[in-house]
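A single protein chain has been removed from this complex, and every other one stays in its place.
Labels for the chains are A, B and C, by order of writing; each one numbers its residues from 1.
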């Protein structure tokens, strides 16, 4: 353990990572650099400086990464209409690669040879942090205290704090939550506590970012999103940066009770876990992006994306953002978005995101062909006969040879 | 045209297929057999007998196919969590193969050598009817009047009616709808009229099966669905047949404003079209099936299903229900459902279908492993290190050879 | 038929397209522009000028497209290790989009409003020509004489020639072949004649480009191919252009009896057909490209390519080169090839292409890790335990709940 000289720690300023900061210094007898990022989690990051200093840290990084996060991670992911296992919008997964990247960049800047994080040995986040770190700096060492130490209960942790003068009220943001939570501009997640029983309904006072549909306004609200190359660039005609877009959509979505999710998911490490998520802005973006694509994307381009989406989601969920396969998929996805431009009009009401209209200069909807009225020859209905006949040919030949599709075997 | 002797016509009893029944007799100088099915469209089918007789039809088939429809078509499709283009629940698509099958079976019973239908040359339904027919009876002839005749405007159609004594008030179900509609137990669809402008919002009075979320009750309602092998067999503890299940879910869903959809979709014949759909029960079933699978299905089984779902949906949408590829996919899907048993508790409220709980004797959720509390050694966190190290190995080797995942090119 | 003013015809100079050139002028009363390309089919294209002039053609295009063909079509396709239905190297399919593109470009230059070709109504080539043409010039008209005229037998064709002074010896290249053939720098194909019986073995004297393995030299020959970004840029240390590469590999491959193929394939129009192909250079390139990728490509990048290859092959086979989905797939494929650099050494012997070695500065093969000898700690075997344990976790949980993988149902 003596060969590690300097460690960059993903430091939230909370109790756990404060203990880690101390534990690493003590256990590895090495320097610790803290890195605290504002990813939109809704807590002040500035106080992390004083806390880190109190722990004896000399090199302290505190950064606002909200724009980078949304622009280079969230938006590219939404171009693919990405959902994991049919439900989850990957709010935690998509933040990890950015943190991993900054940990490594800071390690390179500060001459550190190791990184550390506060993720447990049961979850996906350890994988995401470490895969990213190894991919970016292959020789880096990783300290994952939760897999190493013996502070395996809250009591031992408290005893350690007392012993090392770590102020325990660090973590008070109102009452102590019974849930394990993670938040960033895309979502907030809840695990543990009563959620460990998948039959138990989440309690109303758990949710933090959204009102319940019942408590949402009785009046619907319309918003209009403007897309360029698959990304939202303006809302209701007002230009916004990526982080502004997501911030705004979180507000308006949360106000209307949009984006709550309660699922059982399959972790990469092999177990099922139950999680609740609030993703107001993301829920709006997913539906709106599909709507603008429905008008502007070629059918086979759209279907190709749909067929590859589950894989792309899995790649991100499992922590392979910094992998060749993700980059290849991204090239393909981005190539499809050149013409995904235009406006989507949405109605928000008590948990519902309702598409009320979509329009685009790049629309492939051809009213003159699609119409039920006279199309003046734009489409020759007789073409359909040959189309069907030849598409049926293989089926007709098979049937004429005695095969019945009523039964395969 | 003289070589056709007898035609089985998919006959709704409405104006269009009545004209077709007459037109075929006149044009092809052949017998017509009518086939009218109750698929849950919500209209009486019995009157079709008198109408058909008035048109001179001798062989008249009227059948209640609701149970077969849900049991053998809707339920198998929902086992795959099937959605076309991320949104559409395939309500029309899934009914066509059953009609095609009955048309052919009746043709075989009655010695008919042709079938006919009232679908236009622009849509998907002609393809679905005819692919099914050819796959089941390869030498069958198809009469598709809308691709053949010159009754291309409402005026010409009316003139034809007058000329042939076809009562025009056939089609009065209250006011004449400006929309082209199709209904069965799974959904009702709307196309045409003002919907031809994708920017225009659907009018409230278009919708027929559901109230708007705004008009839905202010009190949420909980229901509990019981699954066996991926299908719902009971609701709130009461055993129900497949058609009873869907009927009940349509009622309760419609009451709570659930299942409205407004999309632009890509037709198989190559054009985009805009459609609105009401699928109250289907919307509930999709979410509930995912919930019960989330607890009972292995991760890789679930991901394999997710990766193949878009293809399976496309196969159904395009009309290839009666094809070897659909049967192969179905074998795979059904094989996965043996353990998809248990209960899902849902909260329905103003358009929202909220999963409130799921439980199963076949649950793969292992609380003793997943817990954030002490797991008594059920899971060794140290295993994660090796897991990550080896999963990272290819990335580390690449990085050590100078490759940067920050940029592929 | 009178509204067509000028047609660009894909003109081989052979009998069939000469008849077509005349038939179009006569039938449509319009001008014909001929386009003859050297794609490496091994016949002189220059004589096409005099032949076209004799048919009264005023605008005659004769072009050497060999470099463009290999560089922009063959090489990109081989980057994906493309094979259709496990066997076919797509020799005909890949030439059609280039011809379609030139037909349309010439139509634009000459003010033509239509294109024409000599492909029959049963095959894939009509589809490939016309899809390409429509994608590049949506309003273009297409004249496909084989689908239109009544010259449906050889006798009628000969009578037409006599009647219109078209010299029939046009087509004598030695004896009249009983096969329908197509050739370009990638391959030569044979269909029809005795090949219509899939049980009949092709006759030795059918093959034109290669000797039989039996007749090939008794001495093997080694060659060394140098790759840059997935394409061959030198052979045995000598820099070559793309067309030079393929020309050389055809020669050396044909000499060693390499690249004969005899298959039954599934046409896009719905029937099975039996074809024989000679693809000496392509057969070498396929194996060599896999060899250089095996050393330089990341595992998951390679597997992603492998999973998408069948679709990419189908897209090309079916004629969708000029489609968004092909372009998206190409982006992904090309993105993977940046590091596919290095040398492959091959042994050619009597039909065999044997990989004798591969090396690369971009190699990901790490001998220090892979070695069976002492690896000095490069790889910690203990990591494997955690790797296996967590990969097995879902299986262990399932088994502990009583599920047996010995039987799914």
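Please note the rule applied: a contact is a pair of C-beta atoms (placed from the backbone, for glycine too) under 8 Å apart; a residue touches a chain by one contact, two chains touch by 3 or more.
For clarity, every value in this text was computed on a predicted model and none was experimentally measured.
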Open item on the list: Which candidate, C:5, C:164, C:255 or C:345, sits in contact with the chain we can't see?
Closed with: C:345
Task: Among C:114, C:211 or C:397, the residue in touch with the chain that has been omitted - done: C:397
Task: Residue among C:41, C:120, C:177 or C:338 touching the omitted chain - done: C:120
Task: Missing-chain contacts mapped onto chain A - done: 298-300, 335-336, 338-339, 362-364, 366, 369, 379-380, 382-387, 389-391, 393-394, 397-398, 400-401, 403, 408-409
- [ ] Would you write out the residues of chain C that touch the absent chain, in ascending order?
- [x] 81, 85-87, 101, 120-122, 126-127, 130-131, 134-139, 144, 146-147, 152-153, 180, 191-192, 196-201, 213-214, 218, 220, 260, 262-266, 269-274, 290-291, 294-295, 299, 302-303, 306-307, 309-311, 314, 322-324, 327-328, 331, 345, 347, 349-352, 354-359, 363-367, 369-372, 374, 379, 381-385, 387-388, 391-392, 395-400, 404-406, 408
Open item on the list: Just checking the interface: what residues of chain B touch the absent partner chain?
Closed with: 266, 269-271, 298, 300-301, 303-304, 311, 320, 323-325, 327-329, 331-332, 335-336, 390-394, 397
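FYI, only the chains that are shown with their structure count from here on.
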TODO: Report the inter-chain centroid distance for chain A and chain C in whole angstrom, where each centroid is the mean of the CA atoms.
DONE: 41
Open item on the list: Need the CA-centroid distance for the pair chain A / chain B, whole Å please.
Closed with: 31
Task: Per-residue overlap in chain A, given as positions that touch at least 2 other chains - done: 266, 269-271, 303, 311, 323-324, 327-328, 331, 391-392, 397
